[in-house]
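Below is a structure I'd like to ask you about.
Note that this complex is displayed minus one protein chain, with the remaining chains in position.
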Amino acid sequence: MNRSPLAARVGMAAFLAVAAAFFLLPLYVMLVTSLKPLDELRAGALFAWPLAPTLAPWRTAWSEACTGVACEGVRAGFMNSLAIAVPSTLLAVGLGALNGYALALWRVRGANWLFGLLMVGAFVPGQVMLYPLVRALGTLGLVGSLPGIVLVHVVFSMPLMTLLFRNWYASLPTELFNAARIDGAGFWGVWTRVLLPMSAPMLGVAAIMQVTGVWNDYLLGLVFAGHDFAPMTVQLNNLINTSTGTRQYNVDMAATLLTSLVPLVVYFGSGRWFVRGITAGALKG
Amino acid sequence: MPTARAARSGSWPARLALLPLALTAVVAYLGSILWSLRVSFSASRTFPSDSWVGAAQYLRLFANERWLLSLQNLAVYGVLFVLACLLLGFLLALLIDRQVAGEGVLRAVFLYPYAMSFIASGAVWAWMLNPIQGVEAVGHALGWEAFRFDWIVDPDRVIYAIVIAAVWQAAGLVMALLLAGLRSVDADLWRAARIDGIPTWRIYVSIVIPQLGYSFATAAILLLTAVIKLYDAVVAMTQGGPGTASEVPAKFIMDHLYGRANIALASAASVMLLLTAIALVSPFLYARSRAAARGA
Partner (left out) sequence: MGRASKTTASLLVGLFAGMPIAMPAPPPNTGPAPHAEVLHWWTAGGEAAAVRSLAEAYRDAGGVWSDTAIAGAEQARAVAISRIAGGNPPTAVLFNTSRQFHDLVEQGLLDTVDDVARRNDWERLLPPAILDVVRIRGHYYAAPVNIHMPTWIWYSKAAFTRAGIAQEPRSFEELFAALDRLRAAGLVPLAHGGQPWQDNLVFRAVLANLGGRELYLQVLRDRDARAIHSDAFRRVLLTFKRLHSYVDKGSPGRNWNDATAMLVTARAGVQIMGDWVKAEFATAHQAAGRDYGCIAGFGEHAPYVIQGDAFVFPHSRDPQTVRAQQLLATVVTAPATQLAFSIRKGSIPVRADVDPSSLDLCSQMAVALLRDRSRQLPNDEVFLTPDQNGAMADVLTNYWNRDVPVEQVQQKLVAALAD
C-alpha cells in the first residue's frame, strides 16, 4: 500500500458503500413496491419512490388476500409456520448436539460410516428423497400431520446440525472432558453437566440456521404438511406465483416481506451473536 | 488423545445416543438411495413398478439434451458461484475488519440476504434483471441508450444472471465465516510483522491468508452443498428458461418426478446426482481422516 492511508481509507469506504448498495437494492425494491398503489405499478418505474405511499397492500397481504376460496392473507400460515419451526428447531438442535458430542468424543464402531453417509446426504437435493420419504411416512400414517412435517425437517437438517456440533466439540480442550471423566461422570453426565452449558454460542448459531431454514422451506411444507399445517411460504407462493389472475405486485411484495420478517429479525437481531458463534465453533476441525 | 479415546470406546450409552442418527442415515438416506437405485432400473411412471429395464433409463438420460444442459449449467454455475462468493466474501470481511466505523450495520446488510428464501426474493431479482423493467431500462431512462444488461433473457448468458442473485444471497455468509477467521489471527503476528516493516498487503498475502485455510475450506464446503441443491433461485427467477436454457439437475428431477410422471427417469437422474455428491464428499472425508491420523 503505497498510497496515502487517507486515499486507501476512502477507497475502502467507497467499495463498502457500493457493495452495501448492491446488497440493499432488492430489499429497497420490495419495500417501495409494497407501498405503491396499483396504478403506480403499471407505470413500470421499478426503482422510483412511491408518489402516494399506502399501507393498504400490507393489510391486504396480512389478512385479506385470497387464495382459492379462502381470503385470509398469509396470517393463517404464520401460526402454522410457528407450530412447525419451534419443535423442528428444538429437536434438530438437540439431536445435532447429542450426535456431535457422541461422534467427536466417543468411539462407537461404525460411527464414521454413518457420518460419511450423513455427509453425502448434506449434498443431496431434497427432491431426490421426496418420493421415498412420502411412501415411508405414508406407512406410518404421518403425511399431512404436524409430527410428519417436523420429523421430515429433523431428518433433512441432521447432516448440517451434526457437522456443526461435531466440529464444536472437537475444538474444545480435551482436558475438560478428561477431568469430568475422572470425576466419575458418565456419557450423559459429561454432556449435560459439563459440555452442554459451554455450548451456548454453538447452540445459538445452530438455532438461528435451523429456524431460518425451516421458516424458509417451501417444498417440504408443500408436500408433507398437508391441508391443516401449510406453512407461510406455501401461502406466499399461492399469492405471488399464481398461474392465472391479475397480479397485485404491491400485495405480493408486502406478503414477501411479511413472510421474511421472522428470519430477518432473527438475523438482524442476532448478527453479532451469529458471527461470534461461528468464530467459536465452525473454524476448527 | 488416543489413550483417552480408547477409554471411551464400547460405551452403550453412546450407541444409544447415536440411534436416531443411525436410523436417519440408514432408513432415510441409505433407504432413499437404494429405492432410487431400484426404481431407476424400472419402467415406472407415476408410481413405482416392479418392471426391470436394465440401464435403459440411464441411456435415455444421457441422450437427453435437457439433462446434459443441466449438468453443464451446474458446472458453470458451481465454479463461478463458489469463486465469486469466496472472493467477494473475503473482500468484504477484509474491509470490514479494517474499517473502524459501521461494522454492525454493514455486517447485517451483507448477511440479511442469507435469511431470505428465493421463494421471497426471486421475483424481485427477475424484475431487476429484466431488460424492459429493470436495470437496463433505468440506464436507458438516464439517457444511456447503448446500455445492455439482458443476461436473464439471453439463453447463452442466463446462468450468469442466476449466479449474480445467488452470490447476493450467499456472499454474506462467507463474509461472516472469514471475518471470524480474520479475528482469530494472533495479534502478536501483526505486531511482529509491523516491527519488521513488512507492508500490510504482504502481511495479508504471506501470513494472514494462509492462516485462513480452514475458514476458506468450511465456506467452500457450505457453498458446494448449496450448488448441487440449486433449485429455488432458478424456479423463482426463470423457471428454467428462456426455453430450457437455465435448467438444473434438481429441477429436472422434480419435473420428471411429478409433472412428467416419469419417476424412473427422475430416479436415474437422482442416482447420478448422488454419485456426484459422493465424489465431492469423499476427498473431504478422506482429508479429515488423514488429518485425524496425523493428529493422533
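Should a chain be cited, it is by its letter among A and B, assigned in written order, with residues numbered from 1 in that chain.
Heads up, the rule we're going with is that contacts are C-beta pairs under 8 Å (C-beta built on N, C-alpha and C of every residue); 3 or more make two chains touch, one makes a residue touch a chain.
If you're wondering where the values come from, they're calculated on a predicted model, not measured in any experiment.
Engineer: Using the touch definition up top, pick the residue from B:Glu65, B:Glu145 or B:Asp196 that touches the left-out chain.
Structural biologist: Only one listed residue reaches the unshown chain, and that is B:Glu65.
Engineer: Please identify which residue in A:Leu46, A:Leu114 or A:Leu130 touches the non-displayed chain.
Structural biologist: Hidden-chain contact among the options goes to A:Leu130.
Engineer: Looking beyond the chains shown, say which of B:Leu61, B:Leu92 or B:Ala126 touches the absent one.
Structural biologist: B:Ala126
Engineer: For the chain left off this view, which of A:Gly68, A:Pro173 or A:Pro197 is in contact with it?
Structural biologist: A:Gly68
Engineer: So that we can see where the missing chain sits, which residues of chain A does it touch?
Structural biologist: The list for chain A reads 42, 66-70, 130-131, 134-135, 137-139, 141, 143-144, 222-224, 226-227, 234, 237-239, 241-247.
Engineer: Even though one chain is hidden, which residues of chain B still touch it in the full complex?
Structural biologist: Counting over the whole complex, chain B touches the hidden chain at residues 45-47, 65-66, 126, 130-133, 150, 152-153, 155, 237-245, 254-262, 265.
Here is the rule we go by: only the chains that are shown with their structure count from here on.
Engineer: Calculate how many whole Å lie between the centre of chain A and the centre of chain B, each centre taken as the average of the chain's C-alpha atoms.
Structural biologist: That gives a centre separation of 15 Å.
Engineer: Could you pull out which chain B residues touch chain A in their complex?
Structural biologist: Residue list for chain B touching chain A: 1, 4-11, 13-15, 17-18, 20-22, 24-32, 35-36, 88, 91-92, 95-96, 98-99, 104, 106-117, 119-121, 123-125, 127-128, 132-134, 137-138, 168, 172, 176-177, 179-181, 183-184, 199-201, 214-215, 218, 224-225, 228-229, 231-232, 249-250, 253-254, 257, 263, 266, 270, 273-274, 276-278, 280-281, 284-285, 288-289, 291.
Engineer: What residues on chain A touch chain B, complex-wise?
Structural biologist: 1, 12-13, 15-16, 19-20, 22-27, 29-30, 33, 44, 46-47, 95, 98-99, 101-103, 105-109, 111-112, 114, 116-133, 135-136, 154-155, 158, 160, 162, 174, 177-178, 181, 186-188, 212, 216-219, 233, 236-237, 240, 252-253, 256-257, 259-260, 263-264, 266-268, 271-272, 274-276, 278-279, 282-285
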